[in-house]
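One structure is given below, encoded as structure tokens.
One protein chain omitted, others in place.
And now, chain A:
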Amino acid sequence: VSLLIGCTSLLRPPSGSAGITRCGKACYSSCNPKVCIVGSGPAGFYTAQHIIKARQDVEVDIYERLPVPFGLVRFGVAPDHPEVKNVINTFTQTAKHSRCSFYGNVNVGKDVSIDELQQAYHAVVLSYGAEGNRSIGVPGEGLAGVYSAKDFVGWYNGLPNCRELSPDLSCETAVILGQGNVALDVARILLSPIDSLKKTDITQPALEALAQSQVRRVLIVGRRGPMQIACTIKELREMVNLPGTRPEMVATDFEGVAEALKDVPRPRKRLTELMLKTALEKPGEKEQERRNKASRIWGFRFFRSPIEVLADPNHNKIAGIRLAVNKLEGSGEGAQAVLTGEEEDVPCGLVVSSIGYKSLSIDPSVPFDSRKAIVPNIMGRVQQAAGLYCSGWLKTGPTGVIATTMNNSFDTARSLMEDMDSGTLDLSAAKPGSQSISALLEKRGVKPVTFSDWEKIDNVEMMRGEASGKPREKLLKVEEMLQVART
């Protein structure tokens, strides 16, 4: 009640003074600062969390294109990493805060423009991540049997627009380009015993396809050497310990590596030591026995860049991949791969390109750096665009885990708070926030999905999962999600 004192909107009737919205949240004075966040993955939610905690008067609305929230936590984190998904509990708490509202099934850029959002809110934070792929850029890339890791992961994690990927797993050898954690996730899912996958939230179609898979050998290929590998030790350890598999490495790839370890920071040192041990050390009796019994093989191949995907002339699908042999110039993180002129053909039936995600421009009115594929910004403030901010991968590029995105988002939230406190962001005029946007959407025939609607979807998925001993059986089509949301 005392929020109205000193507020300029006293001079005209306040639109949207205290009342209860459809989802039961209190509608405070229209003078409250209103922030809109585009994207409901970790970046969106961590930014929201920090803003809500920092100021007691800010109202935050999160818009999401899909009917379901959580972005890559739901669609990117591997099914056999359920603990990483615990962060959903934190995000759920934020979504249920009285000053936070979730609006799913709203396509920003199509159903509503950034400009319209900026008119309705004091600040707009872009946290929509990176939904595009970096292309390999070689002939044959479009052949059947070549997939981006983003799509492959989306397929086994139930991302609606990857539902029909139907990857052909009838070949013996798969080649993964790239050696980051996503590459290792793909390798691990391809080679995991079906019994371990059966109890996860991997989609049923993917589980069935993997149960029939003939893939027995996965090569994880990188341009540079062991010291430049981008994956982290947890994921490497999981491969080393993967039941039913054995490692197959090229010993010469590791020449000089042990000697170079002396001056290297701890994370790189521990990771490289584990790789060296796996690649070079003679295993103990028990481990040797385990390896002898293993029917599936995995290995790194270093100093190799793709130059062409080779077609099987009779079947219009992939027969192999031609790789250029590199050597390293320089050392450490800055080492460069340089062509030697040598080439190597690797027969395979599946290529998964795991060389990075890429952000896309959402709206021509928003500045976008197409070279770096990010929104140009300083500390999360979008350059040359007042009231516009960005967080997450859209801000820094598509690398980093949830913890990285968390820090990144807190940074943006802090910039936003500074701007509110200093007056850089003009809070004197009241903004209508979701009231006007909801009216716009209704006019356009778009019906948002609320957080409690999502909870209906959540419950249906968990119930369906129970029948097969899985934590959930994900709904795979947007139409199905909307159907459940509307019950």
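Just so we're on the same page, contacts are C-beta pairs under 8 Å (C-beta built on N, C-alpha and C of every residue); 3 or more make two chains touch, one makes a residue touch a chain; residues count from 1.
The rule is simple: contacts and distances are computed from a predicted model.
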- Item | Choices "Signal peptidase complex subunit 3", "Dynein axonemal intermediate chain 1 isoform X4", "Ferredoxin-2, mitochondrial" or "Vacuolar protein sorting-associated protein 35" - which one is the UniProt name of the chain not shown | "Ferredoxin-2, mitochondrial"
- Task: Sort through A:97, A:134 or A:199 and give me the one touching the missing partner chain.
- Result: A:199
- Query: With respect to the chain omitted from the figure, which of A:316, A:370 or A:407 is a touching residue?
  - Reply: A:407
- Item | Which residue of A:81, A:163 or A:464 touches the chain not shown here | A:81
- Residues on chain A that touch the omitted chain in the whole complex? 80-84, 86-87, 89-90, 196, 199-200, 232-234, 237, 265-267, 270-271, 379, 396-404, 406-408, 410-411, 414-415, 471
